[in-house]
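Omission of a single protein chain aside, the complex is shown with its protein chains in their original locations.
So, subunit A:
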Amino acid sequence: MIPVALSRDIAEGEVVPVRHDGQEMVLWRDAVGKLQAWEDRCPHRGVQLSLGFIRENRLACLYHGWQYDHEGRCRVIPAHPALNPPSTIKTHAYTVVETAGMIWVTMAASDERVPRAPAEGAWHGVRSLAIRASEDETRRALVLDQHYWRISADRLIAFHMPEPNVAMVHLAVRDETSLRREADWLLRMRDTLEEIAC
């Protein structure tokens, strides 16, 4: 699974774009705190759903206001209020899991086996930080070979690649009292890594 954000960075009612490895997703959290991860494209005209807004606990596209419920099904077409939209109008959903203070998404089709999200237990998100470095440079710096995360002592460090030369690094820790210290550590790592990348 790909770590794409800290849980606490997406509030209820927020709609957030996420990019990874050329794919675009929209994450949104409904009024009861449930998170959805969909392809960032309205089935109607292809506009990014991450430009949209939440109405009546549904994600509405900014272009024509088509509204999609938590299953991704179109429920309202404002231009045709009497129409019951066909069930074939549906967004493409990704599997999303919230654990260890982070949001994890799998790009696999929903009927494929979903990899288990790592690092269960109580973790506290520190921050997500964009670092101008390639994936190889980021992996070398974070000592990661294959996966997008690892646990080192009391740190859960993970990343995804929104742009080819920008890594988004997410940090969570077990000790809630060390958040500021760990944030400073992450900033120092960014500065060092960007200096090396230059």
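FYI, a residue touches a chain if its C-beta (ideal position, glycine included) is under 8 Å from a C-beta of that chain, and two chains touch if they have at least 3 such contacts; residues count from 1.
The rule is simple: contacts and distances are computed from a predicted model.
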Protein name (UniProt record) of the chain left out of view, among "Cupredoxin-like domain-containing protein", "Proline dehydrogenase", "Glutathione S-transferase" or "Spermidine/putrescine ABC transporter permease PotB": "Glutathione S-transferase"
Absent-chain contact - pick from A:75, A:90, A:127 or A:174: A:127
Residue among A:35, A:74 or A:168 touching the omitted chain: A:168
Interface with the unshown chain - residue positions in subunit A: 5-6, 9, 11, 14-19, 51, 53, 60, 62, 126-130, 162, 166, 168, 179-180, 183, 187
